[in-house]
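Please read through the structure below; I'll follow up with questions.
All protein chains but one are shown at their positions in the complex.
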Amino acid sequence: MKKTRLEAFSDGVLAIIITIMVLEIKVPHGEQFSELKKLIPILLSYALSFIYIGIYWNNHHHMMSTVHKITGGILWANLHLLFWLSLIPFATGWIGENHFGAAPMALYGVVLLMAGIAYYILQSLLIKNEGKDSLLAKAIGQDLKGKISPFLYVAAIAVSWMNAILSGIIYLIAALIWLIPDKRIERALRQSGNGIDD
Amino acid sequence: MKKTRLEAFSDGVLAIIITIMVLEIKVPHGEQFSELKKLIPILLSYALSFIYIGIYWNNHHHMMSTVHKITGGILWANLHLLFWLSLIPFATGWIGENHFGAAPMALYGVVLLMAGIAYYILQSLLIKNEGKDSLLAKAIGQDLKGKISPFLYVAAIAVSWMNAILSGIIYLIAALIWLIPDKRIERALRQSGNGIDD
Amino acid sequence: MKKTRLEAFSDGVLAIIITIMVLEIKVPHGEQFSELKKLIPILLSYALSFIYIGIYWNNHHHMMSTVHKITGGILWANLHLLFWLSLIPFATGWIGENHFGAAPMALYGVVLLMAGIAYYILQSLLIKNEGKDSLLAKAIGQDLKGKISPFLYVAAIAVSWMNAILSGIIYLIAALIWLIPDKRIERALRQSGNGIDD
Partner (left out) sequence: MKKTRLEAFSDGVLAIIITIMVLEIKVPHGEQFSELKKLIPILLSYALSFIYIGIYWNNHHHMMSTVHKITGGILWANLHLLFWLSLIPFATGWIGENHFGAAPMALYGVVLLMAGIAYYILQSLLIKNEGKDSLLAKAIGQDLKGKISPFLYVAAIAVSWMNAILSGIIYLIAALIWLIPDKRIERALRQSGNGIDD
């Protein structure tokens, strides 16, 4: 019961976050196709953030499907995660407004990093609650992707001051790592009984 | 379980998309009824987009009701569809802002075309998963409407450079094809055991 | 199954409509309490529209709880209702922007009237589907409130050109009719076996 409502609320917030970003794409006043050129950085940053929210929704979805108990602490860890994710439209809008400027690119990484930490806290609380032998603990396993991501975010933040495009490419790679399932690793984990997380 | 949450998330996003478009209708400053005249193109494009999102919600709803298995690929194919649909409020706003200009009318068709392709990918993945003898495969049958629509969108895009109003009429016809069920075709399909998709 | 998703989608759209109106309340730049005085018409029209959407949600909720079958026509009748309700934030914003001007007050009535007609169409389709002896047909009974409301809206539209405040009072009365249950009528209907609709 509790879990259903936590999922419904999270789905609602994520659905709004993912759609609200469209409001940042201001309708151009002119009616030439050339007007859309100015919007390219906005559309690109929108697409990237859409993928990130999609990944979070996907992972949240998988993680929660294995959970049985919800405590007050978990509710707040979940809200904490939603708080950082709710700042993604703002960071996305700032990138689009400034055509991939250094500070906006760095802020984007900070928000992703904080969201990643919030997700890790939620995941740890859930594992603690479910027990080390639970399906969840096994499913998450060594959590390679979760461990690599923060390093990529930090790298992108550092790089953003030198080359904003390179920074954007790192964010894209960090997203693709979650999107493209590494079949070999999956198989290895499956054989070792550690399970997978996608 | 998985399916329920995918449906709930899609419903949330579609409900937000359909309502968010109202925000594009800027409240006029004057208080004469004549102020509303300027809003007529905006209201017309809003109504058309409302119908399109309604059609997608309707079809998504029907399609999902026959589905049993959800994979990671399906989740992403669904997000891909939602991405293109989320750009409809933007395209709609641009049409309204420019009173049916050529480029906005063409962009509208591009977004509809991409959404149609995304829907086709999702549908194909679902059929592949459910099997060729599944209820879904039979229900979709020859998918006449799905096959005609992209041609209409392409026609409307081409026509938009010559006559934007004609282009708008084609979008309306493409919508009405989905709205008005062709009783004869339906009956024929029913007799041939191919089923219908509305 | 179908019904659940229709309810969920309608709830989503109504929840967004009711909340989106807050976005019309522009944050004042000054920091004196006197700034809020200018916002009083906006706040009053917001409160009135909040009540109207609340009434629609309430009635929709009751009506749907007795329904068993959902057809394609009902889905579209429902979307038609949501379309007119989605214009309430716009009409509300126009009233607030113009401090109860004549045209905005009249437009508000037109939107309410169209929403009322859309609700009537939905209700008729549902009764036709459920049958004349169904719980729904009995629950709606003589539908006194439903029959009085359009006359009040038309009256308010006519009056708005002479006295906008009086027009606003009529909208308020039309809302209160739904809010305050008439105990005597309810009892009479209950005794006559016609049931009630609140």
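For the reader, a short list of remarks on this structure follows.
Labels for the chains are A, B and C, by order of writing; each one numbers its residues from 1.
To be clear about the criterion, a contact is a pair of C-beta atoms (placed from the backbone, for glycine too) under 8 Å apart; a residue touches a chain by one contact, two chains touch by 3 or more.
If you're wondering where the values come from, they're calculated on a predicted model, not measured in any experiment.
The missing chain, though absent from the display, is touched by one residue of A:I17, A:A139 or A:A174; that residue is A:I17. Counting over the whole complex, chain C has residues 7-8, 11-12, 14-16, 18-20, 22-23, 25, 27-33, 35-36, 47, 50, 54, 57-58, 61, 65, 179, 181, 198 touching the chain that is not drawn. For chain A, the residues touching the chain absent from view are 1-2, 5, 8-9, 12-13, 15-17, 20, 23-24, 72, 75-76, 79, 82-83, 86-87, 89-90, 93-94, 96-98, 101-104, 106-107.
Convention: only the chains that are shown with their structure count from here on.
Put simply, chain A has to spin 90° for its C-alpha atoms to lie on chain B, with the angle rounded to a multiple of 5.
A comparison of C-alpha centroids places B closest to the centre of the full protein. A separation of 39 Å divides the Cα centre of chain A from that of chain C.
Per-chain Cα centroids separate chain B from chain C by 27 Å. Those residues of chain C in touch with two or more other chains do not exist in this structure.
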